[in-house]
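Below is the structure I would like to discuss, written out as structure tokens.
Note that this complex is displayed minus one protein chain, with the remaining chains in position.
Labels A, B and C are assigned to the chains in the order they are written; within every chain, residues are numbered from 1.
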Amino acid sequence: MIKVGVIGATGYTGAELIKLVYNHPEAELSVLTSKTYDGHPISDVFPIFNNIVDIKCQNLDVDIISEQTNVVFLCLPHKISMKYVPQFHKNGVKVIDLSADYRFNSVESYESAYQEHTSKKLFKSSVYGLSEIYKSEIKNAEIIGNPGCYPTSLLLPMIPLVKEKIIDTNLIISDSKSGVSGAGRSPSLASHFCETNESFKPYKVGNHRHTPEMEEKLTENAGEEIKITFVPHLLPLTRGMLTTIYTNIIGKTTRDNIEDLFHNYYGKKYFIRILQKEHFPDILSAKNTNFCDIGFHLDKNSGRLIIVSAIDNLLKGAAGQAIQNMNIMFNLVEQTGLDKL
Amino acid sequence: MIKVGVIGATGYTGAELIKLVYNHPEAELSVLTSKTYDGHPISDVFPIFNNIVDIKCQNLDVDIISEQTNVVFLCLPHKISMKYVPQFHKNGVKVIDLSADYRFNSVESYESAYQEHTSKKLFKSSVYGLSEIYKSEIKNAEIIGNPGCYPTSLLLPMIPLVKEKIIDTNLIISDSKSGVSGAGRSPSLASHFCETNESFKPYKVGNHRHTPEMEEKLTENAGEEIKITFVPHLLPLTRGMLTTIYTNIIGKTTRDNIEDLFHNYYGKKYFIRILQKEHFPDILSAKNTNFCDIGFHLDKNSGRLIIVSAIDNLLKGAAGQAIQNMNIMFNLVEQTGLDKL
Amino acid sequence: MIKVGVIGATGYTGAELIKLVYNHPEAELSVLTSKTYDGHPISDVFPIFNNIVDIKCQNLDVDIISEQTNVVFLCLPHKISMKYVPQFHKNGVKVIDLSADYRFNSVESYESAYQEHTSKKLFKSSVYGLSEIYKSEIKNAEIIGNPGCYPTSLLLPMIPLVKEKIIDTNLIISDSKSGVSGAGRSPSLASHFCETNESFKPYKVGNHRHTPEMEEKLTENAGEEIKITFVPHLLPLTRGMLTTIYTNIIGKTTRDNIEDLFHNYYGKKYFIRILQKEHFPDILSAKNTNFCDIGFHLDKNSGRLIIVSAIDNLLKGAAGQAIQNMNIMFNLVEQTGLDKL
Partner (left out) sequence: MIKVGVIGATGYTGAELIKLVYNHPEAELSVLTSKTYDGHPISDVFPIFNNIVDIKCQNLDVDIISEQTNVVFLCLPHKISMKYVPQFHKNGVKVIDLSADYRFNSVESYESAYQEHTSKKLFKSSVYGLSEIYKSEIKNAEIIGNPGCYPTSLLLPMIPLVKEKIIDTNLIISDSKSGVSGAGRSPSLASHFCETNESFKPYKVGNHRHTPEMEEKLTENAGEEIKITFVPHLLPLTRGMLTTIYTNIIGKTTRDNIEDLFHNYYGKKYFIRILQKEHFPDILSAKNTNFCDIGFHLDKNSGRLIIVSAIDNLLKGAAGQAIQNMNIMFNLVEQTGLDKL
């Protein structure tokens, strides 16, 4: 059994990780940490765990936790993660970091979106945990930078297209819509029920900090510099994310070509579902699963290609993909513990 | 024109008051106060007011505001209100206080639910602003204690029944359900979208502080001491309140008797709608109005009487009733400025 | 492996049964039926099953299906079920019927709420599938009448209390609130998004047809006739049910007595969670589980006992309890396939 620690267990990603490890046949929860709830059972925070998960939260003491775990999931804010990752790594514990601190190859990109990175030594040795794309690197990784939710929803459909050079990389527009859980569990006016319910709005138009993460990975896979236009919006629902992407094909690519391309890339990937012609993803069908659903429409006359992807932002966009990465790192079948409905 | 000040304008009740005064043909907004937004136009807080209401928030200086207003609506927390009410009163400004500080006749009742009342001098001279019941007192009042939302939804249907002594006053059970706006605009875990959306729960079971307010008014109208059982619940919607009341009739009262009784009491009251047999209120039909809708069912065999009332918690349960009280105090037709849809 | 048929698979209960059987280690989906979708894969109806459950819907031919299954779950309308149950039974297939047709002991009770029962022969040989209460009968049953959602939410907390005769059986008031999925998947004005969203209302006040079901089971367990007051309400959420029950204790029962009583009854029952003092259920913590959460408050002075229960109406209130019954019938551990989060 893989002994698992969830560091920062009282947010929404933490709660999902607890559920997934509870469901997992080859892993067990060993440690949950929380500063605020130190000493309290996790069911005090999330009553759904009553009678089921009775672990008490403890304070974050790296050396003690390193004794108790084989892998830790860090659900800590950016900048805080980088303080603990090197310590766990030094103690031989595998690390899956859900912050942005280990997602980047380029320090400049990271720092353009976040802040000074104060722990650059391990920066390069981490692997970007987009499971379907970087599986072979993940297998041997000791530190995973688990992808952001928006990047996951954009990169999975777009990487095959930019790799095969069938789209105009000067025109990639990502109109993304996310549920409120993506904003975390700390109370704020933005996540107040009455401010979000029956509303809908864009935010951080043109400057969301997931943009450099997406651009770095697209650039790397395309072999040419790619800039995108990205507008995130806030949906009045708890969980789920849908991204509508607009681009142009180049050359004489047909719809069938694109469908073949996707099937070649993802045909054997359990968690990618390529939808049939004239079918498009919806959040209801992706929610509570680790799937990324992809549908697309090609307008023959104009060459405009519209791609729609849907994920559960807390699963494929966070905790689910993190467990998928753990499975890969520990040589388990990728969907172990993730294939229940 | 009545010059109006809204003291504490940046909460949900404040926003509704601004709208209602904006719509009002005989009143005009003169002053909005906010500590946090001092100097900012109210449209910075609520963008719906862009291009329409361009008043800037100011700090709460009683003497300055007293010069600028004929009436002030206080949307301040309990205990804070009682600091300012006497000052406005002294300056000759009519006061409609939306906190609990001036709702009670009995200091003990107030203090059992809230805390020490530190301004008892004016405690007795205020009038409880349940408009349909206390209209004649409101007419001449200088300080109104505007009723709580739960009390409004219970008292309007129950006062006629206890006055006429047709129900068993030992059995009054109020199962109430409120939208999230009732909890105010300050961010908290309880009002976090993801904690409320797709959920429903009771809170403060058996000890909500609106209970003494309801019991005092029922007791006063019944002429005998009344205790009730009250359980509030939180609905996953922004605004609206529905209360289901269970009691027993005494004697041989029929459904028609009760319907007559309600019509006698409320037939000429614009804002009370007594529904026909087998019709019951719903929040959708009361929302965004100042109505209190009342429906009921009498089980002949058991004598069990089920009464359902619905209001908009921000209107008839707060700002709407406050404007109705202002209309009464200034000798206007009760529904002035409140009859738009 | 238990071979399972879901008869009427395209409603919300059908979808949940498919998920639960898919998750179940000892059962497998053999047959799905649908008149409308005959020949179509179930993923055409519910895209969440894409790539996962690829079974095609077939027409309802009892003899063919009887060859293919060990147990069938009937998700058919009342009155239709009673046509097929005897046929499956004759063919030796175990039947779990989710309609009301086999829930009653008394034909009169059934007919008072529904309509003429045209298949009375097997009426008496069915077992009421309230798993925690009737486990020993369920073990040997060949036909289960799976309980209604409202009855489940009321009976689980109330049966221990009426059995032990510690409450006044003349005063049982059940104020219940259900999500919209309880109304089924057929489009109607009542389930139209815009009629339900941001609204809340009671319906069938005093005459909902679950009332006789509840009264029959309470009466049977109390050993005296019991009548209740029941008001269902419609919540603006997809799934979940919360019931607030009002009664009086008789004698000198304390809160601790009641807590002990519940623990004696349910201490070893996996799916009943008795909450601690001053904790109450909420839908969020019961949703997507098969638990029934129970909390209560006793007002010492008045003797008023307030009990709150929460379930997922589609799980413990329908498909989950049906699988629990299957587990009991096939001698499996009760929570098999139901204990994932």
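By definition in this document, a residue touches a chain if its C-beta (ideal position, glycine included) is under 8 Å from a C-beta of that chain, and two chains touch if they have at least 3 such contacts.
Note that the structure is a prediction, hence the values are computed from the model and not measured.
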Practice item. Please pick, from A:Ile80, A:Leu261, A:Leu284 or A:Leu341, the residue that touches the omitted chain in the full complex. Key: A:Leu284
Check your understanding: Out of C:Thr13, C:Ser99 or C:Ser181, which touches the unshown chain?
Key -> C:Ser181
Practice item. Give the residue, chosen from A:Asn70, A:Ser131, A:Thr238 or A:Thr289, that touches the chain omitted from the document. Key: A:Thr238
Exercise for review: Extract the touching residues of chain A with respect to the undisplayed chain.
Suggested key: 171, 173, 175, 177, 195, 197-203, 205-206, 227, 229, 231, 233, 235-240, 242, 244, 246, 280-284, 287, 297, 299, 302, 304, 306, 308, 310
Study note, to complete from the structure: On chain C, the omitted chain is touched by residues 12, 180-181, 185, 187-189, 191-194, 196-198, 236-239
**Study point:** Touch list for chain B against the chain that is not drawn
**Key:** 19, 22-23, 46-48, 50-52, 198, 270, 273, 275, 279, 282, 284-286, 288-289, 291, 293, 339-341
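The rule we apply is simple: only the chains that are shown with their structure count from here on.
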**Study point:** Identifier of the chain whose CA centre is least distant from the whole-structure CA centre
**Key:** C
Study note, to complete from the structure: So the chain most remote from chain A by C-alpha centre is B
Practice item. Could you put a whole-Å number on the gap between the CA centroids of chain A and chain B? Key: 46
Check your understanding: chain A to chain C: how many Å between their CA centres?
Key -> 37
Point to revise | Separation of chain B from chain C, taking each centre as the mean of its C-alpha atoms, in whole Å | key: 39
Practice item. Among the residues of chain C, pick out those that touch two or more other chains and give their numbers. Key: 198, 282, 284
